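Only a single protein chain was left out; the remaining protein chains are all shown in position.
Presenting chain A:
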Amino acid sequence: MIINTVTDKKQLSQDIARFEIYAPKIAAKAKAGQFVIIKHDSDKEGERVPVTLVDWDADKGTIVVIVQAIGKSTAMYNNLKTGDRFTSVVGPLGMPVEIKNYGTAAVVGGGVGIAEVYPIAKALKEAGNKVISVLGCRTKALLILEEEMKNLSDMTIVSTDDGSCGAKGLVTDAIQKLVDESNKIDVGFIIGPIPMMKFTSILMSKLGIKPYASLNPILLDGTGMCGCCRVTVGGEVKFACVDGPMFEGDLVDFDELSRRTGEYKDKEKLSFDLYKEKHICKSGLH
């Protein structure tokens, strides 16, 4: 088997796909909370795209990543098939999450963040924690890994913006309700869209739960070389790719993060539009 080959590709929802990739060195080293940077050159130089290590199997030498198509590069990935190859997969990058017995851990995933938080939930469970999973997404069709999360969690709450599955509302409503119903929570791990991580962090600190949030700034090398992933945590500048990506959510400057991730909006749109014109219409997707 050639390194970086997609050994299995599955569509989990319209825009979200699961890739099992042959990368034995990474599979042997991966820990919960770490990520890889993948790159796919079609005819031209591709982008370096960070994605979380969702699962890994050291014996098979494979890793699993779950990717949501939101722009040119991720849409291109989602058009790949089993047997295709990524040009590059480098990792495992970033600091692993500190896994120990915290007591009761709330694991909060929003959208594709559910996939990203899955390995942390799994490791926390194995370390003896009581795990409460809170899964949020816009609508039922976008909900992923519900079964997997239910199987490993002591309690699972689903909430959708439109009420098409689970409770109607936001994950913050669900967490408030859990606490109101006298569930004692010691720590929270949150991965999802920036506003969700921001407001969940605020709520958790108010409720006396230590929040940890996995930040998603724009990354380039992922090795600490370029500084493009600068985030402010507790008034200090950190490089998310080497110091994180998980940080104390109550100390993160989410507004700055949000501004910085929007840096290339116009260019990203242009790139995606050009791609759609060329590929997606032809292949009949969307």
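Convention: contacts are C-beta pairs under 8 Å (C-beta built on N, C-alpha and C of every residue); 3 or more make two chains touch, one makes a residue touch a chain; residues count from 1.
Quick note on the criterion: contacts and distances are computed from a predicted model.
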Request  = Would you mind picking the UniProt name of the chain not drawn here, from "ABC transmembrane type-1 domain-containing protein", "SoxAX cytochrome complex subunit A", "ABC transporter permease" or "NADPH-dependent glutamate synthase"?
outcome  = "NADPH-dependent glutamate synthase"
Query = Considering the whole complex, which of A:32, A:69 or A:89 touches the chain not shown?
reply = A:89
Request  = Please pick, from A:98, A:126 or A:256, the residue that touches the omitted chain in the full complex.
outcome  = A:256
Ask   = Of the residues A:6, A:26, A:106 or A:215, which one touches the chain left out of the display?
value = A:26
Request  = Specify the residue from the set A:70, A:179 or A:242 that touches the hidden chain.
outcome  = A:242
Task = Extract the touching residues of chain A with respect to the undisplayed chain.
result = 25-26, 29, 39, 44-48, 72-73, 87-93, 220-221, 223-228, 230-232, 237, 242, 256, 259-260, 262-264, 267-268, 270-271, 274
